[in-house]
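Removed from the display is one protein chain of the complex; every other protein chain stays in position.
Moving on to subunit A:
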Amino acid sequence: MLQEESDLSLIIAQIVQKLKGSNLYSQLERQAWASLQRPEIKLESLKEDIKEFFKISGWEKKLQNAVYSELSVFPLPSHPAAPPEHLKEPLVYMRKAQGSWEKRILKSLNSMCTELSIPLARKRPVGEQKELLNKWNEMGTDEPDLSLFRPVYAPKDFLEVLINLRNPNYENGDSLSFRTHLGLIQIPLKVKDIPELKECFVELGLNTGQLGIDDSTQVPPELFENEHVRIGQKVLAEQDSAAAQQYIRQGSPTALRAELWALILNISSEPEDVLYYEQLKTNVIQHDLLVDSLIYKDVKLTASNDDYYFVFEDYLYQVLLCFSRDTSVLSHFAYNSASPPKSYIRGKLGLEEYAVFYPPNGVIPFHGFSMYVAPLCFLYHEPSKLYQIFREMYVRFFFRLHSISSHPSGIVSLCLLFETLLQTYLPQLFYHLREIGAQPLRISFKWMVRAFSGYLATDQLLLLWDRILGYNSLEILAVLAAAVFAFRAVNLMEVTSLAAAEAVLADLSTLKVMPLLQIFLFATVT
């Protein structure tokens, strides 16, 4: 068997195995059994007739969407000799750096635990359970004393770790070279340049219609918008994930966005999904976690203070508290360089049968984490659907923004892409900002870690996240960051301090993202 053929068979075998455990599999089985009653299913051509039936009834499409979803999320199987760590992160020094960073976080959480004498987890007494159940829909009205809690880390702490990342096999030499020392990131990852980005984001080009540009009030809707909406409705009627992903590269009409995102993420709200969410809610009621207080604090500090998102405060608790209890999130650690923190039942230290993950989903939230959920509240109002969408967005995209890896959509690559774009295409600006002690990444890092949530106006943010889904990549965040600097270059050239530079870039709420991206990629003379 040739290498390519065996690779394909391996991928198929893996996907089949994954789907075998899914809801869809049992539904397909039931449908196949039920179809035997139908007159057009003949025994002599059973296999072909059932396949035809699946095609006509739309079940084949559902299967296609599930396969497409698996292909989008899971990396291709690596070499048979490669251990599981290699799939999480191929570079050994990055794995080590992630391990050290995790250890720091665990130490921080442990010391918070011992200092405040609060257990990591405790079972709630029945009275407290009843109380929480009663105020489940208005947890925002609670004002617990969170003054002693501090976020486990903030984006700027994480940036310091990334700045200090070094490849032990990479020698910069003693002399200053162009690549080294100018930017903050010193890791030689491969990043795209503008010609490659133009090829990659070809649908954002000047000759292609875009929502965010060609739907503005001055442009007559017959030119682009009407047709685009019509195509969007057709895509939804077909229920085809791959087509939806291609379509959304030009942006999603507001009315269709919720359904389109659900289709791309392959989220369908079956009764089982609602039940699963209710089970998570029960887990929240029964057990109180230290992590809950971190979530409360984060929501109060960030989303509650935001003009756009404070109305959704209660939703945020309902999503994030359940998220922490969701063990199905653990499966994403197979391709995440991070690993879930481990703990032992009290008194059973070291006994493997009493080892558990903490929190149950293995994700410790940091300062600003709730901002990943907030924009989704504009699209989804039913808690279990909102929850499913957020969970899928997290295990596909957001986890890459706060773990150390060499993945092209990982935060390290995004930082390097941003710095390289700026250095290459705006060298004067880059040099000037460096000279005044305002390294550009120090300003743009927080935008990228939060995927611009809380910095852009919501309609603009949703147009940006449309493209993240459409291209299945976070690179657009780095491109937008560079485009913002390019847009404000004239003002930035005049500042003489880091504080002044930050002031120029403090308010992004008036920016229109699509024109910025289009100009930076396609209309700048290089």
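Following the convention adopted for this analysis, a residue touches a chain if its C-beta (ideal position, glycine included) is under 8 Å from a C-beta of that chain, and two chains touch if they have at least 3 such contacts; residues count from 1.
The rule is simple: contacts and distances are computed from a predicted model.
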item: Hidden chain of the complex, named as in its UniProt record, picked from "Nicolin 1, tubulin polyglutamylase complex subunit", "Ribosomal RNA-processing protein 42", "Serine/threonine-protein phosphatase 2A 55 kDa regulatory subunit B" or "RNA polymerase Rpb4/RPC9 core domain-containing protein"; value: "Nicolin 1, tubulin polyglutamylase complex subunit"
item: Of A:Ala32, A:Val356, A:Ala489 or A:Ile519, the residue in touch with the unshown chain; value: A:Val356
item: Hidden partner chain, touching residue among A:Lys61, A:Lys198, A:His287 or A:Arg488; value: A:His287
item: Chain not shown: contacting residue from A:Val219, A:Ile345, A:Ala499 or A:Ala523; value: A:Ile345
item: Hidden partner interface residues of subunit A, rising order; value: 1-6, 8-10, 12-14, 16-17, 77-84, 86, 90-92, 103, 106-107, 109-110, 113-114, 119-123, 167, 169, 187-190, 279, 283, 287, 325, 327-328, 330-331, 333-334, 341-347, 349, 353-358, 360, 406
